[in-house]
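For this view, one protein chain was removed and the others were kept in their places.
Here is subunit A:
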Amino acid sequence: MRLSVDVGGTFTDLVVDDGAGLLKVYKSPTTSPDPIEGVLDVVALAAAGEGRTTQALLAATDMFIHSTTRAINAVVTGKTAHTAFLTTRGHPDILLVREGGRTDAFNYRIPYPAPYVPRSLTFEVEERIGADGRIVRPLVAASVHDIADRLKAAGVEAVAVCLLWSIVNPAHELAVAAILAERLPGVPVTLSHQLNPSLREYRRASSCCIDASLKPVMTRYLRALTSRLGESGLAGKMFAVTSQGGIADIEELAERPILSLNSGPSMAPVSGRHYALAEHGHTAIVTDAGGTTYDVSLVRNGAIPWTRETWIGPLYQGHMTGFPSVDVKSIGAGGGSIASVDGGGMLHVGPQSAGSNPGPVCYGRGGIHPTVTDAALVLGYIDPDFFLGGRMALAVEAARTAIATQIAQPLGLSLDDAALAIIELATETMINAIEEITVKQGIDPEDTTIVGGGGAAGLNAVAIARRLKCRTVLFPEVGAVLSAAGAIMSELRREFVRTEFMRVSHFDVARANVIVAGLRAEAQAFLDGNVGAGRDTVIDYFIEGHYPSQVWEIEVALEGPIFDATVGAANLIRDFHARHREIFSFADDHDEVEIVSWRAVARSRIADSRAGLRLATAPPATGERVRSMVFRDTGRLDAPVYDLDALPQDHPVTGPAIIESSFTTIVVDPGSRAVRQPAQIVVEPFLGRLAGQGG
């Protein structure tokens, strides 16, 4: 059995995969300040659902996959460790100068970005290694001891060491680490040549500093998670979702916490792609609407959006992570987004969120600020008695009072109009996020499909589609837990790299075969050593290379792990030119090709998801009923509410209507049509104008 847990800002989601392709979903509030409590809560909920004890459920679990936004939240809110940066004498401004670059040529209203580690916590080590690895100036140990004293005095909690050319000769970084281990025992250290052995000191230093700054918080968290799940009976192995849209051993994550930096949203496109491909093979906007954030990504022709140059914050203004990752845009908008009216009479929704604690007013846990969820409740979109399958009763009157006094009165609106305004403003914010990744890239959202994921997606996904003139909205059955489900569909993946320069004009077949055989052995050992592996294991081989004096490599796949002595590099050379032409429209067919690095990528599916994951249906709750609800087009009226699990397939429902399940509510706007299909609900938004509607 496999469990996948996704700790979001508001809810902790759990997907149970029994191995037969049938998923069960559980959802429980995220707990703060100790999110592990929420993980154990949702596991207990699942155990109850399965009719077992927590101990028994965890004992039967062979893979436990974990995803958390803890790392990125720590970076964005500045709650990372007090981190120092040690670098080569003469180069203290690597993080300040970065690689230059600026957008928006005439707009000088954007301030110059501060370095990830301030100059006052940057220290210069007396040493220098040359480009060829020679020691130009030996390491002066006394300079490191002196720095160690200052680090102690400054109360530094983590140290990043990035020396020039450590990737060619790591001796000095290793020596610095040895001194720090002795002088600052227990203070975690990241060495750049170990974390990210790549050329270009800014990228290496930036990843190194981000990684070090996350170590204390992530190590504490993962250690606690492992031990508490162990105490509760978990026998299987733990894995963590990575920014690369795959999963990795949790011990690897503790060593390299930067891997989890963008892991939260990275899984939504992985699962969103699955549904978009199954239905309509073109461009899909995958949205994941949670309680706190709204994540959007663009899946084109089935390709997961990928970026090699990941920035935390805007391009050239934030920090480059130095690691490739799945490309997802996140904004602060969700069910928990707080609505307020400022002194000038302007309505605001978000980015502040009520989170899970205290949560929206209607949760009755002490929240006093009205949220998007409160507005949806007032409008009749959410059933107060059926939230989370009836496990949490919602306080409608408290929500009405909060919106009436804090929003409706200051704006001079009726209660219903105030609640509509809150939803509409949240919708507008989400549309802006979608336009960022579509319109601003020259993609017309009209020609795309929206995949509505996340527990809050159904509230306004149809409204968003109407505004963008999208013709199709898909709500996967597992949409409410899109990220957790994505992890179940993802791959165990690890890359093995060897940096060794070789010119194809002097191609050494024997040497090349030794390099690739070494990579193959490492990759195979990785696959053999993982219980999760076993389905469709694949090892792919690549080289990265370029023409002479180019500085950016292109990746070319090898035909296999063995070069034939008579063919030599001929096929590789042919493929390199072809690939160069394909990407850049030209090739220099007779020129030399320089191989810079060799890679093996080991992949293994952890579930057989090709048939499509289905949700195990719960027994229908109450069947069809009628509820009073409000739409901008119609005003308040009684409209039908359908139970998702009881809705027959291929039997269209026309809005105004609500389709709801324990985990989600889909608002079908007036005139829009919804059809249940295997594994998903498909909605065609009404794009016209209703009769009698004002202009």
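By definition in this document, a contact is a pair of C-beta atoms (placed from the backbone, for glycine too) under 8 Å apart; a residue touches a chain by one contact, two chains touch by 3 or more; residues count from 1.
Everything below uses one rule, namely that contacts and distances are computed from a predicted model.
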item	value
Undepicted complex member, UniProt protein name, chosen from "Cytochrome B oxidoreductase", "Methylhydantoinase", "MoaD/ThiS family protein" or "Zinc ABC superfamily ATP binding cassette transporter, ABC protein"	"Methylhydantoinase"
Chain not shown: contacting residue from A:Ala44, A:Val76, A:Leu96 or A:Ala141	A:Leu96
Residue of A:Val144, A:Leu164 or A:Ile515 in touch with the missing chain, whole complex considered	A:Leu164
Contact partner of the left-out chain, one of A:Pro111, A:Gly186 or A:Pro648	A:Pro111
Among A:Gly442, A:Pro648 or A:Gly688, the residue in touch with the chain that has been omitted	A:Gly442
Contacts of subunit A with the absent chain, listed as residue ranges	90-93, 96-112, 118-120, 128, 130-132, 136, 164-165, 199-202, 439-444, 547-552, 554, 580, 583-586, 588, 591
